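Taking it in order: structure first as structure tokens, then the write-up.
A single protein chain has been omitted from the complex, and every remaining protein chain is retained in its original position.
On to subunit A.
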Amino acid sequence: MAKHRGRGIASINYPIGMNLGGDPSQALVHSNPSGKFTVSLSSIDLGQGMKSVTRQICAETLGVPVEDVYVDTADSDTGPHCMGSFASRGTHRVGNAVMAAAKEARGVMMEAAAEELEVNAADLDTDGRGNIHVKGAPHRSISTKDVAIAAQFKQGKTISGRGIFLVPLSEVNPETGEMSPATCYAHACLVAEVEVDDETGEIAMVRMDSAYELGRALNPRLVEQQLVGGAWMGVSHALFETPEPYYPDPAHGPRDFVEYLMPGPGDICPHDIAVLERPAADGPFGAKGPGEMCANPVLPAVANAIFNAVGVRMDELPITPEKVLRAIKAQGGARPQARR
């Protein structure tokens, strides 16, 4: 009876968004007379940071400070349509819609500023700090607040913009089955090291090392946060979570979330993450999305690590101690594979 260490590797390609009905999301951007901008979305931020990222995208596109942008995701009854926050599509799909809306709003803002400064809009630029000035003549400037006031009370203009991102629906080739389900892919590779106890079947995570390629990281700290938390969720799917009973009688299964197993703070392991940035041609500022794919490589890597440790090929999730013990018994004992 012994504890065996094993190492496993897995690589994944992860499509950003989907292509059912074109996967559209809309965004509306408008200013109020104080010169602050509101982005209206129906896309929901569950804590993954979509409000922060769409706020950055809007501010960058408008050329105003990020503090001057507010993102409202409150109500899908009154907001513009969104397919939803899933499939790692938020930053890419919603971000593109916000970018389009902010571009249109910027056009109106520059026209309104041009009228106030009595110049051509094409000669104007933003300084990113809340001012619009004549290119090459920074003293000829007006604040976005004054532009917003002039648009509202003098010129009768709405500084606003509409945006939608829609992928053309991809037909399936009847001969080959070929289609194009996504416009860009993120990639990941993860090495998991585990320790398997051949007496109890218990699996302890020892460490993880990963590399994620996800386009440009628009908010690096939020990306890191997603990758750390998402990998934990991957461990949870690999080793713990199931709504199905895992003992012979269904009555022995979890009845509620108290009995539904998830790894706790004592079950995590060191995880070294490298983020690789290869901007996507059709992403907002090159972004793809870290979303779901941060959990995906963990599962096959852990299964491979268990094989490396004790020689059993687990093909059903979650990989519970009971399943591991049965598999070890079936092959007549642990058979540690060559260390890789």
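As a working rule, a residue touches a chain if its C-beta (ideal position, glycine included) is under 8 Å from a C-beta of that chain, and two chains touch if they have at least 3 such contacts; residues count from 1.
Everything below uses one rule, namely that contacts and distances are computed from a predicted model.
**Q** Name the absent chain by its UniProt protein name; which of "Cytochrome c", "Ferredoxin", "Phenol 2-monooxygenase P5 subunit" or "ABC transporter substrate-binding protein" is it?
**A** This omitted chain is identified in its UniProt record as "Ferredoxin".
**Q** Among A:E104, A:D146, A:E224 or A:E277, which one touches the chain that has been omitted from the display?
**A** Candidates A:E104, A:D146, A:E224 or A:E277; residue touching the omitted chain: A:E224.
**Q** Of A:C189, A:M233, A:V275 or A:L325, which residue touches the hidden chain?
**A** Hidden-chain contact among the options goes to A:M233.
**Q** Among A:G136, A:P250, A:G266 or A:G333, which residue is in contact with the omitted chain in the full complex?
**A** A:G266
**Q** Could I get the residues of subunit A that touch the absent chain, sorted low to high?
**A** Given the touch definition above, subunit A has residues 46-49, 221-222, 224-225, 228-233, 256-258, 262, 264-266, 268, 271 touching the missing chain.
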